[in-house]
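A single protein chain has been omitted from the complex, and every remaining protein chain is retained in its original position.
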Amino acid sequence: MDFTYTLLIPLLPLCLFILIGLTGHKMKPAISGLIGTTGMFISAFLSYYTAYQYFFNVGKIDGVYQKIIAFNTTWLNISDKLYIDLGVLLDPISVMMLIVITTVSLMVHIYSNGYMKGEKGFQRFFASLSLFSFSMLGLVMATNIFQMYICWELVGVSSYLLISFYYEKPSAVAAGKKAFIVTRFADLGFLIGILILSFTTGTFDFITLTDPNGPAIAQGGGIAFLGLSTMTWSLIFVFMGGAGKSAMFPLHIWLPDAMEGPTPVSALIHAATMVVAGVYLVARLFPIYAISAPEGLEVVGYVGAFSSLFAAVIACTQFDIKRVLAYSTMSQIGYMMVGLGVSGYGGHEGLGYMASMFHLFTHAMFKALLFLGAGAIIHAVHSNVMNEMGGLRKKLPITHITFLIACITIAGIPGFSAFFSKDEILTAAYHHNKLIFFTQLFVAGLTAFYMFRLYFRVFWNKTPHYHHEPHEASLSMTIPLIFLAIASIFAGYIPFSELVSSDGIPFETEIEWWPVAIPSILVGIFGIGLAAIMYMKETTIPDKMSNGFNFFYKWAFNKFYLDELYLFVTKKIIFNFISRPVAWFDRHIVDGAMNGIAWVTNTTSSGIKGLQSGQLQRYGFVFVTGALLLVLLFVYILG
Amino acid sequence: MDILTLFVLVPILTIIGLLFTKDFKQVRLVSMLGMGIQLIQAGVLVFLYLAERKAGNMAQMLFTQDYMWFESLNIHYAIGVDGISVAMIALTSVVVFAGIFASWEVSYLSKEFFISLILLSSGVFGFFISLDLFTMFLFYEVAVIPMYLLIGLWGSGPKEYSAMKLTLMLMGGSAFLLVGILGIYINSSPAGGALTFNILEIAKITIPIEAQRIFFPLTFVGFGVLGALFPFHTWSPDGHASAPTAVSMLHAGVLMKLGGYGCFRVAMFLMPEAANELGWIFIILTSISVVYGAFGAIVQKDLKYINAYSSVSHCGLVLFAVLMANKTAMDGAVMQMISHGLMTALFFALIGMIYGRTHTRMINEMGGLMKVMPFLGVCYVIGGLASLGLPGLSGFVAEMTIFFGAFQHVDTFHRVVTIIACSSIVITAVYILRVVGILLLGPIKNDHYLELGDAKWFEKVSTVSLILAVAGIGLAPLWLSDMIGDSLNPIIDKITSIL
Partner (left out) sequence: MIAGIPLEYFLIVSTIMFFVGIYGFITRKNLITILMSIELILNSVNINFVAFNKYLYPDNLHGHFFTLFIIAVAASEAAVAIAIIINIYRHYSSIDVENVEKMKY
């Protein structure tokens, strides 16, 4: 089976980017939208075909899913040993990611045709979307860690372009800048990680790196530094990059602000695909994490657990619906990280790995649905703030139903997809680390609570006075909602463990009802119930609650003041205590020294220039005096 | 007539042609023709060079010519090129070509302006083809002196001060350099026999280590001044800020590269022992340049100052990589020279164009320019992205090669400084995005900007030719990297032979 055609999957969006980017301003907006959507549709079709071929026809040899290099070419030789390739790697997780990206991207393309209609820069929007799809697809298909880094930077830029899409709005510009710089800082860690990793192992290649019997893993951790081996350090640095993209604490601060971008962008980039790149990165390097650097994996697990709790708490206090969803995304990605963190390598040990990928898949579907639903709501009410909404269930029936499905899914109610994936993460956590297990169980309750708080507040509660009567969105916006809702329900029935596993060998899983599934369901139902009591009708309970927990509520509402801390560090420390002094030092000390040399030369010369007055009389006087003195000297003293 | 001498001859013929021009239009036409021919020649040279290499000619230098020029001191007019010089010549011709278009509207004393500009470029071309230290120095001076006139006459702001400062500091550098070169010359024949200035001849012998210890720092600092080595970089912000557009482009794009090129062609190649011994001092200085330049750029308010500091940072990286003395890092150094040359020329061209419209370079006074001049805005963003190292554009390739090369060193010192230098990629992102955010995005601050127009055709020629080069290198770096890499082998062999 020749998979070379898979090269088209990322290249098609690239061509679209170049086409729309260069000639877009001459096209009619609708045409550029149509071209973009068609291209994406072909890409999606190819991905489905590839997935079918890979999973059911040729991928499995002797019961093990193989890693297939469909295409490879050398891009740059770094040294005799190291070279950077660009290529296409097919294995279970990359094929799964192809499905996720092209599906969500296609849905978002269709949706944007309606949502962005009439916006200025419609063509620019589609060009950037294509650029993003290209880089994201390139990222997941990367054959080596450096190609991944290349695409990693490219998704960062497309994310920047899309967040700052409304570039006349200062807050959007600031948000884009923040997102880029924070992730760039994380990428520095990624780069350092790659430097160390490639230095110790002598390769970038994923297949060599992650082969459990290969040279990279066989050589062990390398020399220890501060109690951890070199390998562990490098992988922790790599994870720093992943944490930046995936908005893990404390590098998450860009994600809520990134909601300044158009809502379809939030759905595609900041919910379903780009933000899970960090999870994908860890998953991609999983064997080396699990075997050579288990401490690194611990770090992943704890960071994930803490982020997920942290974000869930904040999500309960926010009023901007997109921000609630953003924190929810962060929390769910925390789950996926936990899944990886509590996993072992091979067979049933690798349950967490499989569960994490499973959750990534289901999350992409229901979170994209939530965002697109939120987009439909915002489109109808022209506001982001949930206090200005209420009673929308009659006015937006399709949005209401699909949004409800997504909320039930994320709350982990049996029968819906997230139940299966979340449950497996919890099972893995239960067997591995009880502390993380109980944290995640608590987070599951919080998740149900804040999602239904959002749901009840928007669709039930008191109907406020709307300026325009809200009405259901056009067909191009509702079709993606319906499609994603169906996916959210049924994605859970995919036998994931038979397709994706840490070592490529399928295994069996079953639901562990006690002590994992039942408590999680109960916690979820409790959360929903609480939300229903507080928000279904207009009550004063929320205010009382927030007053009761006054201090804590304030902290959470202000996102634990992390933004302020960052502002302090960047504005105060970097600007005022590093850059300004450096600039001052440069102008006054270094340049001052140079000017000082010039000044000394000048002063000396003007000091002695009096000697060369040009006045003959003065010269004569000096000459005669000198001559006389010499005569005196020779005649009377020396003579 | 051999092709290399043509590179010096064509500018001179262009200058003679310019002397006979009657009006402004003719001046532009002649300059454009001359530099267009130069660009085509550079293209031809690249192909000839690659063909020759493919044919199996593995000599270090190709197309060599050697004429005796001044017999009693054994000075020759010796020329020849390897892959590195070819790449630098190609860079220079692109930048000069773009520079002619960027100064399309210089009407004050235009004939004299273009004559000085082209004289400068002939010096640069001569420098890159020279194999004889003395002629190399001569061309270096030819390249530096017209700068004084160009800034002093056609500049803006405190132009006399800046021109004087720039010239004096570079002359100070040349003084060091001259001593260094003479030192090499005097020690070029330890076994007795005729002294020589020829680089290839000198490379065959080993200069006594005592002499190297004295003359390596002199030579390195001499070239380093031009390459904006901390703390001899302060001519750069003032000089760039006052210089007219094309001069900034040429200066940052090409002239600063003379420093980097000289550092490895002369200082590292001829005196590797001292480089090995004393390199750490300069590695510290260059790491400071890299980080310090970037931090300095964050708080600047004048567009040209921002770019000047950014050049300090990027050129610091060139010298940093040169000092790492291994093939990968040096390969990266050359690529960084080319990449920085192109993108900084692009930046200065755009700044000149924006200044020509808004009559201010203070970023605080501008805003939302993307809306009124989308073409220039997009070009500026592309330049910015190249500068902060976006994959697909040239900066990324060069920086990554440097970092990976530098990290190959076994000892901790080199690796720690590499990580420090790496951190500049974050700081670069901060200042680039700050400028883009304030200058191009956001609301328009001044209503009269709404009437400004977008790029004219000659401005488009200028920027597009640079962007194509930047993207070309970024997308397909392999051929460039290989061309440079092959030529580095003799240099690396010489350096490693002493270890």
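Of note:
The letters A and B name the chains in turn, as written, and every chain counts its residues from 1.
In this text, a residue touches a chain if its C-beta (ideal position, glycine included) is under 8 Å from a C-beta of that chain, and two chains touch if they have at least 3 such contacts.
All of these numbers come straight from a predicted model, not from anything done at the bench.
Shown chains touched by the hidden one, complex as a whole: A. One chain is missing from the display, and on chain A it is touched by residues 614-617, 620-621, 624.
Everything that follows uses one rule, which is that only the chains that are shown with their structure count from here on.
The centroid of the Cα atoms in chain A and the matching centroid in chain B are 37 Å apart. In the complex of the two chains, the chain A residues touching chain B come out as 74-79, 82, 146, 149-151, 153-154, 157, 160, 164, 167-170, 173-174, 176-177, 180-181, 184-185, 187-188, 191-192, 195, 198-199, 574-575, 578-580, 582-583, 586, 590-591, 593-595, 598.
Touching chain A in their complex are the following residues of chain B: 165, 168-169, 230-231, 233-235, 237-238, 292, 295-296, 298-300, 309, 327-328, 368, 370-371, 385, 388-392, 396-397, 400-401, 403-405, 407-408, 418-419, 422-423, 425-426, 429-430, 433-434, 437, 440-443, 477-478, 481-482, 485.
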